[in-house]
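Complex shown without one protein chain; remaining protein chains in place.
After this line comes subunit A, so read on.
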């Protein structure tokens, strides 16, 4: 039994399976549709959907693995079972790469969000003001709502985001040109397809945060099906969005666009009347970004608290939030965002989604043995 549950800190915080589903779907879909489509198309051309699919399978494997590991330690989060398995100091050390990764991810998202809003909507508002506004909301959400508040918000933001995606696809049906999907395979070849699939996999590999979240689940035994379904739905919509971009713009133009999905929404023009819908979609998008950022703010605070046995994780918000802001603020340009994404796929995924969980899993198995003997 977890120490913290005994002390009653998290007694009330229990997530339903539906909430888990929407947390994972919301925070993954937002980033992947936003940032992953055009790099995938640039690499794999009209076969980008295939490489996203392969990446998705890798993401599902990662998800399966981390959820399986978490389910071996019911009601304990990463910070707790790593200490239980590896001992106090090594266990604390094991948390470090995760915290670093989550901080960087949150900072990266905050900055990309602010840059995007700055580019598209508020071009004369300083970027830091946009970030500060988001930060204030995040802090409020995390302090007042905690994980259950964030989860409830995801229950709204997730379906709305998916509905927006579906509507934007439907309204674009008239702009589709099927031949843009051809020829299949011949232009890119398996090397390019597989090469382009790994970056996508690294986005879906974000589900390594399930190492923590599964411990909040009401019925931890049901975590596996829900998590896998959630990641699968995310993959489905990312594939659908990239296919729509391909069908409307073709591989050559989509690869050149920085945010092809938003251009897709801008392309909607029905009877010269229903147009300029991008503003609605951006609006809905901000919901998802907000959910994601609040979630990572919570995640870093609660895991730090559990790892260092600070009783009230809320106090740590005043450390985490400025930290995320500082990371977001010191990113000098687009180039370094690309660098951070590289860092994510070359270091974070191998270490946090594969390496450390693998060690923990082996130790779990080894420690279980004597009981049977």
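One rule holds for everything that comes next: a contact is a pair of C-beta atoms (placed from the backbone, for glycine too) under 8 Å apart; a residue touches a chain by one contact, two chains touch by 3 or more; residues count from 1.
Heads up, the rule we're going with is that contacts and distances are computed from a predicted model.
The protein name that UniProt records for the chain not on display, among "Protocatechuate 3,4-dioxygenase beta subunit", "Carbohydrate ABC transporter membrane protein 1 (CUT1 family)", "Ger(X)C family spore germination protein" or "Phosphoenolpyruvate-protein phosphotransferase", is "Ger(X)C family spore germination protein". Per the touch definition above, the residue from A:87, A:159 or A:183 contacting the chain not shown is A:183.
Looking at A:57, A:86 or A:120, the residue that reaches the missing chain in the full complex is A:120.
When the missing chain is restored to the complex, the residue among A:42, A:133, A:194 or A:304 that touches it is A:133. Residue-level contact of subunit A with the missing chain is found at 119-126, 129, 132-133, 136-137, 140, 179, 182-183, 185-187, 248-250, 252-253, 256-257, 263, 266-267, 269, 275-276.
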